[in-house]
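A single protein chain has been removed from this complex, and every other one stays in its place.
Letters A and B mark the chains as written, and numbering starts fresh at 1 in each.
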């Protein structure tokens, strides 16, 4: 059904391809969630320290992974826009941004919910949480830029530049926040997910991570379809206006 | 907006050669496959006047040549005996006289001019063609502004500001003048002075690409008439991306 990756550069073929691929992806997502949630909620034992609240981890950690994965995907798309001028690159970046913001928000909320029983407070300036918060603000800034620039081609280029600047900055921000955190907080801070994790918890976590990734890809393809159709509608509107200046 | 004046020289750019220039803005094809050549006639230069109704893309054509409008396809080359330039390098061999005058109100008339004289780089091609490299005083004199040299530019009238931006073309020598409605805001005497300068530029081997909807008095100027484009293709995927 798909001869080569370059075929995807063509919006019409992309729509045809995703029309076939989406049902498969949706099915895969549902199956992964079924297995993952069963493993996480039923099979995995409660933590001897944290009790049942540890199960927030099965949502929190995959959401946090996905928040970064999505930004990585947007970075590749931004390169596609600026370097290769790939026709679908901007569509991909634009469709990914709200999804990335949503996963980041989910990671923040679940982190906060997890923190309340663990630390006795909704929020602590833990290095990890703080970095995720900054990532969330950067997503919102990108969305604001897209909304503000009216001309689509210009919006695409400007957003791509901002995404790249952000991807250069994110590791620096992460490093500086870690540094700041150790400076202000003694090492007694509770580590959310230490390296030692029991196998009975690990496999549901990995399945949940896969399920989240499948969900993200499904939502992304759907959002890309919508974006392409939205632009087609715009082109039709321009055609209806007759190109009269 | 399809138009062509004369076939482009395929071997080596002679003068300003624009091929297959397409500009898409907000999903609308503002210029489509515009091609023309503006070649000097021996030692003398040449002028080309772009005409057409409002919104037909005259300003966009000039901005595209100046490297200020994103071009979707096409090639812009500039060639003279002393070199060939393309793209941004060709743009840097052009003077652009647009709607906005680039005048700083807080600087004096002479300071405005001196900045551009010091800042603008010499062109990569056509270094000794056309009118230019005048002293500040000579340029102000040519624009009829010599008495106002030490006045803050903010005090100038619209016509005087226009003349000051015209004086900018004279302090650095660049072979191509891109002029968007050059006579706007000018009275009859200033207009005559401007056409005199344009004539001197062309006589000195310079090229002029002027967009106007008013008749302009440049001898032997060829005309490039832009016509409205057909309505955009409904199946055209956003912003010139092929469907």
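Just so we're on the same page, a residue touches a chain if its C-beta (ideal position, glycine included) is under 8 Å from a C-beta of that chain, and two chains touch if they have at least 3 such contacts.
Note that contacts and distances are computed from a predicted model.
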Protein name as given in UniProt for the chain not displayed, "Heme exporter protein B", "Helix-turn-helix domain-containing protein", "Electron transfer flavoprotein beta subunit" or "PqqD family protein of HPr-rel-A system": "Heme exporter protein B"
Selected residue (touches chain absent from view) among B:33, B:120, B:138 or B:222: B:120
Listed residues A:124, A:173 or A:210, member touching the removed chain: A:173
Per the touch definition above, residue among B:102, B:146 or B:185 touching the missing chain: B:102
For subunit B, the residues touching the chain missing from this view: 25, 63, 66-70, 88-89, 91-94, 96, 98-104, 106-107, 111, 114-116, 118-124
Hidden partner interface residues of subunit A, rising order: 82, 134, 137-138, 140-141, 144-145, 148-149, 151, 154, 157-158, 161-162, 164-166, 168-169, 172-173, 175-177, 179-180, 183
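We take it that only the chains that are shown with their structure count from here on.
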Interchain centroid distance [CA atoms averaged], subunit A/subunit B, Å: 47
Touch list for subunit A against partner subunit B, complex: 10-12, 87, 150-154, 228, 231-232, 234-236, 238-239, 242-243, 245
Contact footprint of subunit A on subunit B as seen in their complex: 24-29, 54-56, 70, 228-239, 241-243
